[in-house]
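Let's look at chain A:
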Amino acid sequence: MLEHVNETIRWIPLLPLMGALVSGLWLIFARQELPRPLVIGLGCGAPMLSFALSVREVFRLATAFPAGERFFIDNLYTWISAGDFHAELSFLLDPLSAVMILVVTGVGSLIHIYSVGYMREDHRDDRGFQRFFCYLNLFTFAMLVLVLGDNLLVLFVGWEGVGLCSYLLIGFWYLDDHNAMCGQKAFIVNRIGDFGFLLGIFLLFWAFFEAGHPTIEFYAMREHVGLVAERTVTLPAWLGFLPGFPTWTLLTLAGLCLFVGACGKSAQLPLYVWLPDAMAGPTPVSALIHAATMVTAGVYMVCRLSFVYSLAPGASATIAWVGGLTAIFAATIAICQKDIKKILAYSTVSQLGYMFLAAGVGSYSAAMFHLMTHAFFKALLFLGAGAVIFGMQHEQNIEKMGGLRRYMPWTHWTFLIGVLAISGAPPLSGFFSKDEILLGVYAAHAMPGHMALWWIGLVTAGLTAFYMFRLYFLTFSGASRAPMQLQTRIREQPVVILMPLFLLAGLAIVGGLVGLPDAYGEALFSLPSSNSLHYFLDESVVSATHVVPPAREFALAGLAVLIAAGGAFFAVFLYYYRTDLVPRVTAALRPLYQLVWRKYYVDELYSLAVVRPLVRISDAFLYRTIDVRMIDRLGVDGTAGFVRGVADRGLKLVQTGLMQSYVFVMLLGSVLLIAYLVGGL
Partner candidate 1 sequence: MEVGAYVPVALFLFAVIALVFAPLMTWVERKQSALMQDRIGANRADILGIKAIGLLHPIADAIKMITKEDTVPDGGDRLLHTLAPIIATVPAMISFAVIPYGGSYQAWGAEWDLVVADLDYGVLYIFAVASLATYGNVLAGWASNNNWGMLGGIRVAAQMISYEVAMGVSAVGVFMIFGTLRLTDMGFAQQETFRLLGFVEHLGWVGAGTWWVELIKIPMWGIFLQPLAFFLFLTALMAENKRAPFDIPEGESEIIAGYFIEYSGMKFGLFYMGEWVEVVVISGLMTAMFLGGWSIPYLPDDVLVEFLRHGVGLNMANVLAMIAHVATFFLKVIVLIWFQQLIRWSVPRFRYDQVMNLGWKILLPLSLANIVITGLGILIIGEIMN
Partner candidate 2 sequence: MIEAWEYQVVAGLLFMIGTLGVLVRRNVIVIVMCIELMLNAANLSLIAFSRQWGNHDGQIFVFMVIVVAAVEVAVGLAIILRLVSNRDTVNIEDTSLLKW
């Protein structure tokens, strides 16, 4: 592997860090905000500069070197050095991280700009404006560390960093208890996942250590992964119900542990519950963190470790099935939601499920492709939703909207583009990426039940189109259901909010062309290998190759479009032409509707099965018995009381206040000690 040292890479994450430090430290020490223009310049300038740098470096990476050598490394310093093990604090720019940093800094910059407009009149909290940009910059930094880190430890630092920023931003308006609780929920659920992630890191490191290569650097691990592929672990007897009992490969176990972390971060079953609640944060946060970037960290991690997962079919199958189930599960929930942001949140969970589905069947580049296009159109949708919410004076219930097309035409058009893109309408970006995933699933013959998964994907596509169009029609078409006095005040948003929408809409339209499938390229433009993203990423990820004849590929795409169109038409029918049917349908399906509307009672189930017992045990046993009775009373107070008793009765007599008696005792002690040491006693 040829290494190209490039010391510019470090500035990509460091610039946002400096922005965060300057504004954060200023807030801490000066206790007041900087002048507004300065905050905006600092807060938006840092990610934009970072974006410019990223573009330049990625361009250099892509053009200056032939395939196989696209590998920039920037070594800051040696973080840990223990024996043969060295963990460097270094950044790695390869095709995989190149795609990620472009998405993170590019979409991030747009959302920063949008935030200027969105947060300008936010007076819920003193100094909130600068604090918001401080957190956003810090998040950008953490995310860039995550994707640029060249080993698992640096990745983990970023991993935890984005978790922290997510917590800070969800609870941004912390004066409201509910928001603070949502932040805590996100943090705790993420921690559960991170526990598995850490275990995975340790397992991987242990495996490589045993194989004689104590390393956690991705490319070194990739080089030596063959040495640990055969290593197995024996499961304990009580796990006898698991498939493949009693021996698993170590990589399967490690991959599963790591996937637990990905489940937490990327909101997959069963740890998805935090993401809908994370909508408590400001809308730009939802767009940036909970749609475009942070939640994709799990997908990125799986792609980054594709060399592990390609050798661990069990783990891959688990990922695929979890992803597929999450996709359809979340899509069904989204159908009945009324909160505009919650719908988008469940849609995000569902789309993330798609990505994992792709990663699970080995189409890692398809997963990355969908990650990218999803970042475009989901950020667009969220920002559009933010504009709607802003226009509606912080009303989020879509049943109280309607007819916004007349009031906010530009927002409406961009939102429609987003809806079309996510529904998979050709030739928008979502069409290509979703198709590539479905194609990958269809062709993955090694995967147990791949046809079932394929059907799940198709149904989900239909459901997606249905609930997105439902959202669209309820929000923008028909007559306004808002109170009269609110209706008179709905206005189109200013340019600073619309401009990011336009740019993202443009990206959502054309973004799919970088990954135009070869078959389309051949047929439309006679380009033999038009899927440039796939070939670009091929160096970083171990992609499964699937050969499907072009004719069948077109047929499959047609089927998917047909199903999506079906879902869309169903929504058009129900929410545009025959709106009177909706109450009747819901009444007819009352029990089912109730089940879905209450999100399958998952939160209640968790509360009953996990949270309440834990709280009960903690309170009754850990707190009242162990902590208060034993540690406090016996340990802390007991020790102190004992020492005080002894000192009061005996020791204080030794303290005469006469220096020379102390000298005498010291002398006596030294003489005895020395006598003992030289053996002359």
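With respect to how the candidates were assembled, all candidates are chains of the complex that A comes from, given by their letters.
We adopt the following convention: contacts are C-beta pairs under 8 Å (C-beta built on N, C-alpha and C of every residue); 3 or more make two chains touch, one makes a residue touch a chain; residues count from 1.
Quick caveat, the model's predicted, so the values are computed rather than measured.
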Complex member touching chain A, one of 1 or 2: 2
In the complex with candidate 2, residue positions of chain A that touch it: 652, 655-660, 663-664, 667
